[in-house]
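My structure is below; once you've seen it, I'll send some questions.
The complex is shown incomplete by one protein chain, all other protein chains being positioned as in the whole.
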Amino acid sequence: MSVFTIEAGLAILGLALLLVEAFKPDISRRTLGLTAIAGTVLALVLFILAPHDTASLPGFIQPWHQLDGLAIFYKGFALVITILVLWLTLECAPYLTRFTLDGKLAEMFSLPLIVCAGMMWMASARDLVTVFVALELVTISFYVLVAFARKSAFSLEAGVKYLILGALSTGVLVYGIAWIYGATGTMSFDGIAKALANPATSKTAALFGSAVLLCGLGFKVAAAPFHMWVPDVYQGAPTPVTAFLSVGSKAAGFVVLTRALDAFMSAGSIIGSEIQALLLVIGALTALLGSLPAMFQTSVKRLLAYSSISHAGYLLLALACRESARFDLSSGGVVAFYLATYLPMTVLGFLGLGIMRANGLGEDLKDFTGLAKRNPLLALLMTLSFASLAGLPLTAGFLGKLFVFLGLADHGCWGALTCAVIAAATGFYYYFKTVLAMYTTEGTDVPALSLSTATKAVAGALALAIVILGVYPKPLQGVLKADKAAVVAK
Amino acid sequence: MSVLEIIIALPLLAALAVWLGAPARAASLGATIVNLILVLYAVVQYGGKTGLAFTCSHPILENPALSFAVGADGTSLILALLTALVMLAAIWQIQDRPAIFYVSSLLIGGGALGAFLTTDVFFIYAFHELALIPTFLMIALHGRAEPAQRKAVAWKATIYLGAGSLVLLAGLVWLVLEFSGGSKLTFDLEALRNQAKLTPLPDAKQGQIFFLLLLGFGSLVSLFPFHSWAAPAYATAPTPVAMLHSGVLKKFGLYGLIRIALPLLPQGAHVEWVQHALIWMLLGNILVMGLVTIHASRLDDTLANSSVMHMGYIFLGIASGSELALKGAVILMFAHGVSIALLFGLCGRMRNQLGTLEYNKLGGLATHAPAFTVLFAFGAFASIGLPGLTNFAGEVMIFLGNFTEFKAGALTPLQWAVILALWGVVMSAVYMLRAYRSIFHGSPATGLFMIDPALSQRVPFILLAATLLVTGCCPWLLLNLMKSAL
Amino acid sequence: MNASIPLLLPFFSALVILLGHRQLKGAAVLISVGSSIISFIACLALLAAADDKTNNQLLLPFIDVGHFHANIDVLIDKQSRGMMFIVSFIGMLVHIFSLGYMKDDEARPRFFGSLSLFMFSMTGIVLAGNLLMMFIFWELVGLSSYLLIGHWYQKASAAEACKKAFLTNRIGDFGFMIGILLLFGANNGNVNLFDLETAFKHGGPLALGSPGYNASFTTAAALCIFLGAVGKSAQFPLHVWLPDAMEGPTPVSALIHAATMVAAGVYMLVRVSFLIEASPLAAEIIAGIGCGTALLAALMATQQNDIKRVLAYSTLSQLGYMVMAVGAVAMAAKNGHDGAHAAEPGHPAMFHLYTHAFFKAMLFLGSGAVIYACHHEQDIWKMGGLRKHMPVTFWTFSIGTAALMGVPFLSGFWSKEAVLGVAFDSGCKVLFLMGAATAALTAFYMTRLLIVAFFGKPRTESAHHATEAPMVMILPLAILAIFSVISGYDVLATPLQAMKPPHVEGHQTVLVASLLALIVGVGSAIFLYRGKDKDPISIKLFANKFYFDEIYAVIVRVCQDRLAWIVTALERVFVDGLIARLPTAIVARIGAATRMLQGGHMQGYTFLLGGGVIGVVYLVVYVLPRLGH
């Protein structure tokens, strides 16, 4: 069974679930959810077993799809995050239903499957057309998901904002694609790279096109100054959707960005240095604009949104630093590594938020007060998540940051490094502000908060992933190393 | 598997066990006692050897080469011994406190042990950070002040230490990039050292990197003017945390300078502008903080500021770079750790029993608490450098070490600094004796009196005081561990 | 004979007693006294030991790094053997005396423990083979002195006094340490006394006149080392602690603050006399300070009413004598007055130290007996007529007084003669004249003391009921009285290796002057004080010790406390403000500003987004290519 079939199967399963809900409205959401989860897990298993080379794809799709290391990694990534989001949705279902029409949640289980298929396609896209289609598949599904809790004013507002700004970015993106095409005469990444290596190509047109394209993609990954939607949308969207946006959508954006930049900044590219400078500026700005306003947040969910912006900044900086001979990972590899570490810590953080929400608590800092007393385990896990987000050594978050900083230093980008360090330092403040709140004991008696075994297991697994990635990253690095070899070979 | 791995893992595992519900006191005490025995075993085994021993390495990344590598030489063993001692004392003296006190003490101690006993720059750095978190939490949550105030204090310390750590990280990354050799980035200290020996950097560059590291490590050690976190933090911190941080964890910055910065950048400290900057800063520590300490009107303030002040002497040893002075600096690190932990431990007891540490409210405690007084005297006199207690040996080695290169009639800036630093010794006598006079001498203040701790509660303090006496009379016991040149 | 017994025995005694006195109870006293007696016997054996100046005996390793060794090693020569005898002998007598004096004190074990600690430290100074070891024990005597002065720490005055003593000594030690460092540097990391001497003498590399000689360095080193002696031997301007140290129990005053510890400064100066001889300027300064201290202290003593304080100022004055002698010997050596030779077989300072130890210890113990008899009354104007109640004490006290005044044929006479003689030889007449004036004043105030305390009628109840002290206290007095009489003669001085200078010929002037001073002093005192119930003369300046304490209090308050206050304030404002609060405030302000971007208005967002696109395009298409990226 080829990978493509699996992806198609996922999309079909998504549609099927949608139809089932429509024609058999009394089906329980648990059944729906578990079916979706089971389907995705099955897809993951099949994906692992499936052959991992481009030749195994159906012939008709081969010109547009590829299966290199990066693609395999991001496809797996998409499947994992989808499973986690579906599960998180089930966890949050009791309170989510209060905000949906008729207390239904069907789309919350089916749309993620479609999003997942979209992300998987995006990961293996070989040309801008495929990128655009897959990206829009994901984005449009997200419009629905963000506004899904439509009885909640917040969710609706987030939906509207995401819709308008997202559509705007789509326009910018297409316009950029048009100009890239105009400058290079091709849509495929390989072709673009070749054309850009040719000095006869118009530099100005190429610069214009790539700049506009990067603006469009910058919106998807929350790069400054296209990041303003992030706090509002993340805060307003239902928590599972926020987690999905924060990890999945961002990863999807970055895989496209990696592919595009591989083309724009390939060896001998006439626009390579300008693009690198642009990335450094945007990356540093993003890291700062994510961190600085976060210091005053009282809503933890919004704080995580800012944190997500800040992380996007580090990732952009990683992309700015192309391959170094002394480094096993390509810049795309570093980004992938970073995202792999980012997944467990972010999902764990949102899981905590979801659990608290499900237990009738808010998402504010004051709701975190005394969490350690309510449930020491949850507090410990959340601490781990926040410590990792802050980049504390021995957690997964540190290594990602370390690679980024190493790359910046190796390329001599001291200005950007300074900004990144300041942003990271600020990060320590707001993450640990939250941690501190959890362990604060003064105040009223707080009722205990219990976790189901399944929750414990999932949260524990995520925490374990944080620790293992932090102290034993060798296997993950091994997976990503292959990618560098491929890039170098190209 | 090396004995060092057990030494590092034991407290961390004990911490986890206690957090998950194991009997706090028994588990913590058991782990720390076993740990002390293991450290002593390692110390005895190491004997008069040179170079790294007990090495063991588990690669976790190939490129950049990262590995969980343990190994110890004399310096690290001395600091490990210090950690084991202070951790035992700090945990032993805890009374009627929630489990988090034990957990945090174990974590701080375990983190410090990890930082001292690993030989990979990454883990050296990482373990130190690990130990900072419980420090921060404990100050913010269980500090001896109003909630708002103790949180502010904790934040201040954390921002300082966090910023310092990041500067430090930048410096370390720079080192790794410079010294990794051609093909591969490596974090292995030995490999970096070898490369530094093969291809030393130009002096000017060494100076720059050294200065960056000095700022990073320095703010962890409260090097003037990056010290203002330390005094309030120690004054506020719960007793075991104050003992462990000021006694042990703070030494990490100095250890890093001796272990990482000096061998890789042997000329770094001797570049003129770096040396002058360092001299000004350390004199700031000694003279400015000496005066600030004299001004203090509470015991915890005095101790906290004095602890900042005494770091200046260790920096003096590091600035000198002569072998005698460097070894003196290591001895003084050990000595200061033990003595300040002893003093903070006793100070904590006093606060618990008396409710105040204001000098003008106290007096005459010696009458009812003679044993307590004697123990305090050990700490106080050690910290003013009385011969026979360890601090003296360290200080005098540092002073002498700065005079090994000497031209009559032309003192170097460092030697002038030593002379000024000697005046600091006088100042420390002033504030310590003032404190001692106001607390223990005179007639007992009405309503404020305390009695000696029960014998079992004296044990941790006796342990520390005895260490001061034994290693003070026989500093060669420690020096034997440092046969090789640093 | 191994020198470790007198060194280590008291150490273990001190350790055992101080750490376990509550378990030991009465046994503590026995341990301490026993150790002092055994030490004394060991020291007697030591007197017969061979002169082993070239070879230090290693007792204990201390610091051993590379080619640097600083060990606990002992140098046994004439000086150290003689000094050891004084220390152990008087130490033993004081231990015995204290058995009686401290009988009723509850903290007796602590007292004896500290006493043992002192014996240990003092022995260390005496035997020290290198300057570092001397410094170590130098500080330790400071500690034992601190503990003993503060024995009655409940009394505020005692608590203050012990602190003052320690701190003042610390200032001296500050100089001492600098001196050691300078010598350490100049002599290639070797502070062994014998090696230093070789370096500074007999054409050594640092000797006067050799190419390696540096006058300012040598003077600086000598003066720094001397500062140590100034602190320990309570010379001007660091003399203020010694009178206050009388807050300690009287046996302590006798042992530490009269006979031995305070003399350690002099002993040390004699030990490094090679250095002082190498620097004429330092020698002059030392002589001047000594002489000045002698005179100032004598003047202060004339107006004191506390029996112990009179003796304390007298001690100060006599220590000044000794220090003056040290300087004068060096000056005389320069003048060619074969002072160098005079120092070889004997040294006036050491000889005076030796005789002074006996009679001053005896005077203190005598005053202790008086105080004990008068129920801890120390004001001499509240005594009177004790002659009849305490005959033995009276007679021994009188002998001590006579010896101190320099009555011919008593021990003090010989040593004072030697000191004045070398002052005369130094070529500086002022030294000699001031020395003679001090002698007159000494005679004056000691006579005054004797008359007021022992003659006339009892002025208070307690003086009336005074009775003779018990045997344990009388016995040491008697022994010391005998020594006060005969110790100046060769029959004792030679075997005890007291470094008595050979008889100096042709000093008629000196003899006349000292006799004249004696007669004037005694005569005027008898004339003024006979039969008086209160002091007929009152000189505020002297009574208030030239206001040194007040001046120092101001200095401490202004230069230390006020400065500390200012520095603390500056540190708070500038260091904390600039390094900590300002950056955090800036970051916070920026953070707050960046939040404004996030106003929640969609038009703002679209505007920023559109503007961002335009900005990025502008940057990439127009700016960056021109920057030459």
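A, B and C are the chain letters, set down in written order, and residue numbers restart from 1 in every chain.
One rule holds for everything that comes next: a residue touches a chain if its C-beta (ideal position, glycine included) is under 8 Å from a C-beta of that chain, and two chains touch if they have at least 3 such contacts.
Methods note: contacts and distances are computed from a predicted model.
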- Item | Listed names "Long-chain fatty acid--CoA ligase", "Urea ABC transporter substrate-binding protein", "Heterodisulfide reductase subunit A" or "NADH-quinone oxidoreductase subunit K", matching UniProt entry of the absent chain | "NADH-quinone oxidoreductase subunit K"
- Chains in view touching the one left out: A, C
- Message: Using the touch definition from the top, which of A:Q235, A:S330, A:T346 or A:T455 touches the missing chain?
- Response: A:Q235
- Hidden-chain contact residue, picked from the options C:V407, C:M602 or C:V623: C:M602
- Based on the whole complex, identify which of A:L32, A:I61, A:L86 or A:A147 touches the chain you can't see. A:A147
- Query: When the complex is taken as a whole, what residues of chain A touch the one chain not shown?
  - Reply: 127-129, 132-133, 136, 140, 143-144, 147, 150-151, 153-154, 156-161, 163-164, 167-168, 170-172, 174-175, 177-179, 181-182, 185-187, 231-233, 235-236, 293, 296-297, 302
- Task: Quickly run down the residues of chain C that touch the omitted chain.
- Result: 595, 598-603, 606-607, 610, 613
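FYI, only the chains that are shown with their structure count from here on.
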- Query: Measuring centre to centre with C-alpha atoms, which chain is farthest from chain B?
  - Reply: A
- Across all chain pairs, which one has the most C-beta contacts? B-C
- Message: As a quick test, compute the distance in whole Å between the mean CA positions of chain A and chain B.
- Response: 42
- Message: Rounded to a whole Å, what is the gap between the Cα centroids of chain B and chain C?
- Response: 35
- Item | Complex contacts: residues of chain C adjacent to chain B | 18-19, 22, 60-66, 68, 70, 132, 135-137, 139-140, 143, 150, 153-154, 156, 158-160, 162-163, 166-167, 170-171, 173-174, 177-178, 181-182, 184-186, 189, 212, 214, 216-217, 560-561, 563-565, 567-568, 571, 575-576, 578-580, 584
- For chain B, which residues count as touching chain C in their complex? 156, 159-160, 224-229, 288-289, 291-292, 294-295, 323-324, 327, 364, 366-367, 370, 374, 381, 386-388, 392-393, 396-397, 399-400, 402-406, 408-409, 415, 418-419, 422-423, 425-426, 429-430, 433-434, 436-437, 440-444, 473-476, 479, 482, 485
- Residues of chain B that touch chain A when the two form their complex: 19, 59-64, 68, 100, 122, 125-127, 129-130, 133, 136-137, 140-141, 147, 151, 154-155, 158-159, 162-163, 166-167, 169-170, 173-174, 176-177, 180, 182-185
